[in-house]
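For this view, one protein chain was removed and the others were kept in their places.
Up next, subunit A:
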Amino acid sequence: MSELTLTVMRLGFLAVLWLFVIVAVQVIRSDLFGTRVTQRGAARRGGQEARGQRQQAAPPQQRRQEGGRGNNRQRRGAPTKLVVSEGTLQGTTVALQGQTISLGRAHDSTIVLDDDYASSRHARIYPDRDGQWIVEDLGSTNGTYLDRNRLTTPTPIPLGAPIRIGKTVIELRK
């Protein structure tokens, strides 16, 4: 057998052996399972759209800041966090980063309310195109109140206005 054939086979064997190792490592890489920890705002449903919107909304000076911290594309004076001020979850804060926040007793809600007077899917809070935060009642049994008024349509949330859901009160703060 010619020298050339044997050399080619020798190198070919090493190549397929390593190819197997590399494919196996790729399988491990795509085989992640177990617990998923998601940073809020980084990879949520509709994250793509939200990112698109926020780029439009961000004024030029703020773009510089984006490089620094990544997700801070809010308007000056816009709320940055949602705070639960009354109810069993009192003291909980959630950073507002352009994502939709769902409230309710369903365990897939962003804020799971442990409140007998809340519905499974009670309300949601989301930013509209201008970055203004809107609260919308999702047909809950007992209703969602902004200040003293029961919501019938999606309503913009003023800074610091209490939103009452059952026994829970939340508000947006800077």
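Assume a residue touches a chain if its C-beta (ideal position, glycine included) is under 8 Å from a C-beta of that chain, and two chains touch if they have at least 3 such contacts; residues count from 1.
Convention: contacts and distances are computed from a predicted model.
Visitor: When one chain of this assembly is omitted, its UniProt record names it as which of these: "Molybdopterin-dependent oxidoreductase", "ABC transporter permease", "FtsW/RodA/SpoVE family cell cycle protein" or "Asp-tRNAAsn/Glu-tRNAGln amidotransferase A subunit"?
Guide: Checked against "Molybdopterin-dependent oxidoreductase", "ABC transporter permease", "FtsW/RodA/SpoVE family cell cycle protein" or "Asp-tRNAAsn/Glu-tRNAGln amidotransferase A subunit": the hidden chain maps to "FtsW/RodA/SpoVE family cell cycle protein".
Visitor: Mind pulling the subunit A residues that touch the left-out chain?
Guide: 1, 5-7, 9-14, 16-21, 23-25, 27-28, 31-40, 65, 68-69, 71-72, 74, 80-81, 93-97, 105-107, 110, 114, 116-120, 140-142, 166
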